[in-house]
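The structure under discussion appears below in the form of structure tokens.
Omission of a single protein chain aside, the complex is shown with its protein chains in their original locations.
Right after this comes chain A.
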Amino acid sequence: MARRYDSRTTIFSPAGRLHQVEYAMEAISHAGTALGILTKEGIVLAAEKKVTSKLLESMSSNEKIYPLNENIACAVAGITSDANILVDYARRVALSYRKTYLENIPVEVFVQRICDVKQDYTQHGGLRPFGVSFIYAGYDEKFGFQLYHSDPSGNYSGWKANCIGANSPNAHSILKQEYKEDMTLKEAKSLAIKVLSKTMDSTTLGGEKLEFATLTKKNNQIKLNSYSSKEIDALLEEEKDVINNNEEN
């Protein structure tokens, strides 16, 4: 039955569902995990890289965490090539806002603009929706640090901590248990590592399998700090108690 409605992204099934959009979300639930944790001091973004091979040339650019503007970064789960298109669009949106108003785009306005495009592909004919979920970490003067999530249907929502991709229900329940409103950035980092160590398939965490970044404010400047694989290894070493505890449990 579903077949008749599968091939058309823009048509409801008799049960009132948009199958292609649901399949896109399904695709994301197999993608590498990406998570974000909001604190008063800043935001932690972390992501798991699925494909790793010794033969793979380690690229200078990241494949899961992207800076989008001075005040915004995102973590991606889903099809990387689809994400590249949206990331490119997002950067242009942010810069054109800056050109017009000479100040950084407010985070929610920005997220909404990207979701407008995602929604467009679920309604206007014959195309496949973007197979990408984003977690956005952003800062603006009015609302401070903010964490948003958007899915292929174009829905978006604000969060204190969220996780997308493989094993995300598990990660969610850990985050729900352990998140505290008054967390420091350091505590958020170790929570992020705890979540990843519990949800990733691989037994050992390593710098080459993870991407890690923090968005913080210092001297009125917003700074995205993307960790190199060496820095991640150092961080993992620092947090090894957290990881070992997991294994004992």
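FYI, contacts are C-beta pairs under 8 Å (C-beta built on N, C-alpha and C of every residue); 3 or more make two chains touch, one makes a residue touch a chain; residues count from 1.
By our rule, contacts and distances are computed from a predicted model.
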Inset, instruction - Write down which listed name, "Proteasome subunit beta", "Ubiquitin-conjugating enzyme/RWD-like protein", "60S ribosome subunit biogenesis protein NIP7 homolog" or "Large ribosomal subunit protein mL39", is the UniProt protein name of the chain that is not shown. - result: "Proteasome subunit beta"
Inset, instruction - Give the residue, chosen from A:Gly32, A:Gly78, A:Pro106 or A:Gly138, that touches the chain omitted from the document. - result: A:Pro106
Inset, instruction - Extract the touching residues of chain A with respect to the undisplayed chain. - result: 99-103, 106, 108-109, 142
